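Heads up: the structure comes next, in C-alpha cells.
Of the protein chains in this complex, all but one are displayed in their positions.
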Amino acid sequence: MIETKDITRPTAALVEGLKHAGAAAASSTLSRMGIRNAHIVGPIARTPGKAIAGPALTLQFMPKREDLYGADEYADPEKQLHRHVLYHTQPGDIVVVDARGDMSSGVFGEMMLTYFQGKGGIGLVIDGCLRDFPNARTLDLGLWINGLTPNFHTQTNIMPFAVNEPVACGGVLVMPGDIIVADDDGAVVVPLALAAEVIAQSSQHHEWEAFSKERLMQGGDLKRYYPLSDAARPEYEAWVKAQAAKTS
Amino acid sequence: MIETKDITRPTAALVEGLKHAGAAAASSTLSRMGIRNAHIVGPIARTPGKAIAGPALTLQFMPKREDLYGADEYADPEKQLHRHVLYHTQPGDIVVVDARGDMSSGVFGEMMLTYFQGKGGIGLVIDGCLRDFPNARTLDLGLWINGLTPNFHTQTNIMPFAVNEPVACGGVLVMPGDIIVADDDGAVVVPLALAAEVIAQSSQHHEWEAFSKERLMQGGDLKRYYPLSDAARPEYEAWVKAQAAKTS
Amino acid sequence: MIETKDITRPTAALVEGLKHAGAAAASSTLSRMGIRNAHIVGPIARTPGKAIAGPALTLQFMPKREDLYGADEYADPEKQLHRHVLYHTQPGDIVVVDARGDMSSGVFGEMMLTYFQGKGGIGLVIDGCLRDFPNARTLDLGLWINGLTPNFHTQTNIMPFAVNEPVACGGVLVMPGDIIVADDDGAVVVPLALAAEVIAQSSQHHEWEAFSKERLMQGGDLKRYYPLSDAARPEYEAWVKAQAAKTS
Amino acid sequence: MIETKDITRPTAALVEGLKHAGAAAASSTLSRMGIRNAHIVGPIARTPGKAIAGPALTLQFMPKREDLYGADEYADPEKQLHRHVLYHTQPGDIVVVDARGDMSSGVFGEMMLTYFQGKGGIGLVIDGCLRDFPNARTLDLGLWINGLTPNFHTQTNIMPFAVNEPVACGGVLVMPGDIIVADDDGAVVVPLALAAEVIAQSSQHHEWEAFSKERLMQGGDLKRYYPLSDAARPEYEAWVKAQAAKTS
Amino acid sequence: MIETKDITRPTAALVEGLKHAGAAAASSTLSRMGIRNAHIVGPIARTPGKAIAGPALTLQFMPKREDLYGADEYADPEKQLHRHVLYHTQPGDIVVVDARGDMSSGVFGEMMLTYFQGKGGIGLVIDGCLRDFPNARTLDLGLWINGLTPNFHTQTNIMPFAVNEPVACGGVLVMPGDIIVADDDGAVVVPLALAAEVIAQSSQHHEWEAFSKERLMQGGDLKRYYPLSDAARPEYEAWVKAQAAKTS
Partner (left out) sequence: MIETKDITRPTAALVEGLKHAGAAAASSTLSRMGIRNAHIVGPIARTPGKAIAGPALTLQFMPKREDLYGADEYADPEKQLHRHVLYHTQPGDIVVVDARGDMSSGVFGEMMLTYFQGKGGIGLVIDGCLRDFPNARTLDLGLWINGLTPNFHTQTNIMPFAVNEPVACGGVLVMPGDIIVADDDGAVVVPLALAAEVIAQSSQHHEWEAFSKERLMQGGDLKRYYPLSDAARPEYEAWVKAQAAKTS
C-alpha cells in the first residue's frame, strides 16, 4: 500500500496575516528580504476576485515512462498518486502541482475536485491544466492554472510521481508546507520560516496609502503623495483626523 | 471558377450523442480506444459556457508566397478560399481552420461570421486569430481561438490555400467531415468512423456519478465513492430509490 | 535632476477620427497604405469592451544591469523613470511600455495607475505585466497587457531606461506621439503623419455594411452582399430609402 | 497499391544557373522581385561547404492519428509514404520534408539515405530530424536539417501523409518541382516559373565585386568601393586591364 | 556532513551490448517494447564521433531560492551538490544532469571535469550548459549538452538540489543506474530492467544490412533490398558465401 508524507501546517495567524497582505505585498517584501522571485510564473487566476492563503500540499509529475506506469485510469486507482495528495487534505489546504507546463493532460476533473472541496481544500495552483471544467465550474475553489483540456491526467506525456516532496512550479521551488498566497496577480510562495517576517514587514508602510490614493485620484502630485513626502505629512495628519471625526 | 469539395455529414444521432458526452468524455474514451490525443491544443474557449458538436468544414492556410497570392482583400474576392469554405455551410456545421498558429492575421471578421451564422453555422475552431471582434461580439457562435487581432486574414504571413482537405489544427489531424466536440475544456476531434463507438463507451460509466459527487461534497471517502466501490453499492442503490421516490 | 522629453499631441479631430474607425479598420487601411503590420502582438485586452484612441507616451525597459541600477524601490524614487513617463500625462494620453515581454516584473501598481488616471490618462499598452491588480481593478483605464504579476517593476530582470524615445512594443515600432487605437481586437499604432489619410480611407467603404450584415444574417448570399455587388445595389438603395422613411 | 505523383523537372540550365548564383543572391533577387522571404528558416547546413541546386521532391508529415496509421515500422513497408517519395528519385533531385519541426522523430536512416544516393539524389532539406547518423555519416549528400535523433520516423508524434504535394517547410511554401538552392547560408526555394528571371537578375551586378573586395581588404573606403562609385570606376577599369594582362 | 546515495552498476556485458547496438537501435527497440520515447531531446553531441554507454549518476537542479542557497561558489564547497555527484564516479560512469534547460548557468568547468575524467568518468548528458570550455576542450569526455556559457553553475536561476535521485532530462525520466547509450544521434536512456531484452532484440535483424546497403548504393531497388525481400534472399546468400571466400 502506498504511504505518502503529510505536511506540517502553519498557525492560523500566519495564514491570515499573509492573506491580509496579499500576493503583491508578500512578493515585494520577500524581494527586499533577498528572495528574488517568489511568483509562480505561468498559472493565472481562473477565478477572478478569489484571494486565498494556505499551506501547500505538493504533487509532482514526471515525463511518462511506460515501464513504470500502466495506462488505464480506472485499473487500481489506488496506485495513482494524484489521489494520494488529496488524501492529505485538511481545511484550508492548497494543492500545488508541478505538471511540467504540459498543456494536454488535465490533472484533476470534477470528481476529484469535489472530493478536495468536500475535505475543506480551498484552491489549486497548477503548472499545467485541469479537465472536465464544464462539470467542475460550479465548485467553489480558487484556481490558478495554465489552461484547460479535455484530456485526463496521464493521457499524453506525464505521470504523477511524488507527493509532498519539493517541486518546481512555474519556475519557483515550493517546499511542502510552504504558504501560498494567491489572488488576481497570481500565486506567491512564502517559505514557512520567513512567513512571520514577511507579515511584519509588509504591514508597515500602508497607513498613508488610502490618503495618497484619494489625492492622486484628484490629480494630486505624485512626488508629494507617493511615497508620502514630508511636505504632505501635515495634510495627511489633518486628513486622518477628519476621517476619524467622520466615522465617530 | 473555383470549385471546392463538400463534406459528408454525420447523422443527427451521432452529433447529438457526442454533444451529450462532452469533450472530456469523448477525449478519454478515444484514448482508451487507442487515439492518444484528440484535443486541439492551442485554441481556447472564447465563449464560456458554449458546448457544441458538429461536422468539420476545413480551411488550410499556408505560408504566403507573393507569386501565388495577390495582396488586396477586395480585388476579386471570389479567389479567396476563406470565402469558399463558408459557401459549404449547412446548419450545424463547424469550421476548423489551420492558421498555423499565426497571431497577426485574423481569419474572419464580422461580415464573414454573420454570413456563416446566417447559413446555420454554429462554431469555429481556429489555430490562429479572429478579427473585428468589437463588431462581431454580438453574434451567437461558439469560438475556440488562439486570440484576436485587428489585422485581416492575409495581412502578414499566411494565405488561404485549401478547403475541405485534411488539416493539422492545434497539433491534431482533422479530416473533413470528422465530428468536433467543443466546450470550455477545449475542442476534440472525433474521427467519423469511431463516433458511434465513442458514444457507446462514454455513456457507460456515468450512472453513479451524481450520487458519488453528492457524497464527496459532503466529505465522503474518495476510495469508497470514486470510483464507486462494491462496499458503497448498497448505499448507492438505496440513494437511487430515494431519488426516484422524491421525483415521483 | 532628471528631465525627459514631452511629446507633441495630435489634434482632437485625428484622435476622434481614429477612435471612430476602430483598430481593425485602422490596421487594414494602414496595410493598404504599405504598413504591413501595425498590430502590437502580445498585449491583449484586459478590459473587454473598452475602445480608446490617443497619443503615445513611451517607456522603455532594458535588461537590468546592477552597476546602473539600485535595487530598492523606495530609495530616491525620483530616479525611477517609470515615474517620469507619467509626469507627462495630459488628458487623453496612453502609455506604451516596451517591457521586453517580461512576465515576472509588474510595470505599475495601484498608486501609479491612480495618479495616471487622476491626470486624465485613459489607457496603457504594455508588452509585459501590471501588478497589484486586486487593488487596481476598480480604476477606469483601458488595459492591453501580456499578464499580471505580484512582482514589482524591477524585481527580476528589467529596469526602466528611457522615456518618450522610440520603443519596440509587441514587435512594432512606436514613436513618441504616434496615435494608439485599441479595442478588443488589440492595439494598433498609427504613425502620426499618416493619421489623416487613415481616417480618410477607412471612412469610405462602410455605408452599405449595415444593409449587407442584415441580409447575411437572414441567410443572404455572400457573393451578392459582401462586398456589395452591382446586382444588389438597387436593393440596397431601396433599403436605404426604407430606413430613412422609418427614422423620419 | 499506392501511387504518388512525380514532378516535372527543370532544365539543366536553370539548375546550373541557380547553383552558380548561390542561396544569398537567389534570395535577395527574389526579394526584389516581390517574394519577401524565400529562406527555409530552421534547417541548417549539417554538411558545411556543400552547395547544391535541384528540383524538390516533397514529403509531408501530419500529426499522428492512430486510426490512420499502424505502429510497426517493418509491417508492410510499402504503405509508408516516406519510401514513396524516394521512389521518384532521379539524378540531381533534392527531397524537401515538412516534418513539422518535430525534434523526436528521425525522417530517414542510413538505408533509406543510401538508396536515395544510389539513385542519384544530392541532398535533403528537412524541417525536422534525421536518425542513424553514426552509420550515415559517410554518405555524400548535402543535409539541411533541424537536428538528429535516434528515434525512427513515426516513433512519437508524426506520420508521413503525402508525397509531391505542396508543403510548408521552415515557414515557406514549397511546390513540388520548385528549385532548391542550398549552401552554408541555408536553403532557398526558387519558384519554378521565376527561375530564369532570378538567374538573369542575379548575374548582373557582380563584375566589380572581386575588385572591390580586394580594395576593402586593403582598408579601402566603403563609400568608394561598395557599391562601386563612379569616382572609382576608372580605377576599377585599370584593375580589370591589369588582371587581364596578368592572366594572358 | 552531506551523504548522497550511490547507484547499482550494471554488468559489463549489458554496457557493452548496448554500446554495440548504438542509440538508434536501442531507441527503436525500446519503442517496439512499449517505451514510446527514450531519446533525451535537447542535449546534442558536442564531441562528434564519440559513442559511449554506461550507468547514469544523476544530478538534479531546482529553481534557486536564496533562503536555501548561499551565493559564493568558493565558501564551503562541500555543501555544493554538483561536487557530490562526482564523488561517486567509477570507471565507465556517465553523469546525467537535469539543469532545467537553463542556458545561463554552466554546470561544470575545467577542474570538475578533469576530476571526473581522472576518476574514470566517460561522459556527461546535460539538459543545460557547461562552462570554461576553452580550458576543458582538451579533455577526453563525451559531451551531450544544450550549449556553453561562461557563467558558473549557480550564477543566475538554478541551484544543485539532489544527487542520484530520479531526474527529468530533456523530457525523459532517468532513474539512477539506468544505462545511457549516446552517440551522434543523441543520448538514449535504457531502463536497467529492460537492458538485456533491448540487446537481444536489437541484435536480430542486422545480418543482411551490409549486403543491402551495398546494393542500394549501386542503385538497387528499395523494395527488393530493404527490408530484404524473399526474392533477394538467394542473391544475399550467394553474396555471403562470396564474402566468406574473399576473407578466408
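Note that the chains are named A, B, C, D and E in the order they appear, and that numbering of residues resets to 1 at the start of each chain.
FYI, contacts are C-beta pairs under 8 Å (C-beta built on N, C-alpha and C of every residue); 3 or more make two chains touch, one makes a residue touch a chain.
Given the structure is predicted, the values throughout are model-derived calculations rather than measurements.
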item	value
Partners of the unshown chain among those that are drawn	C, D, E
Contacting the left-out chain in the complete assembly, out of D:R9, D:H39, D:K64 or D:H88	D:H39
Touch with the omitted chain, as defined above, among E:P48, E:P150 or E:G219	E:P150
Hidden partner chain, touching residue among E:T4, E:S104 or E:S203	E:S104
Selected from C:A12, C:A193 or C:A244 as touching the chain missing from the view	C:A193
Residues of chain D in contact with the chain not shown	22-24, 26-28, 31-32, 36-39, 41, 44-45, 51, 171, 183-186, 188, 205, 209, 212-213, 216-220, 222-223, 225-227
Chain E residues touching the omitted chain (full complex)	72-74, 77-78, 83, 86-87, 103-104, 106, 109-112, 114-115, 117-120, 131-135, 137, 147-152, 155-156
Contact set of chain C toward the excluded chain (per top definition)	34-36, 62-68, 100, 157, 161, 166, 168, 171-173, 191, 193-194
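FYI, only the chains that are shown with their structure count from here on.
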item	value
Chain pair, A-C or B-D, that carries the greater number of C-beta contacts	A-C
Chain pair repeating A-B, as identified from B-D, B-C or A-E when over half of the contact pairs by residue number coincide	B-C
Mean-CA-position distance for chain E and chain A (Å)	38
Cα-centroid distance, chain D relative to chain E, in whole angstrom	32
Residue numbers of chain B (touch at least two other chains)	36, 171
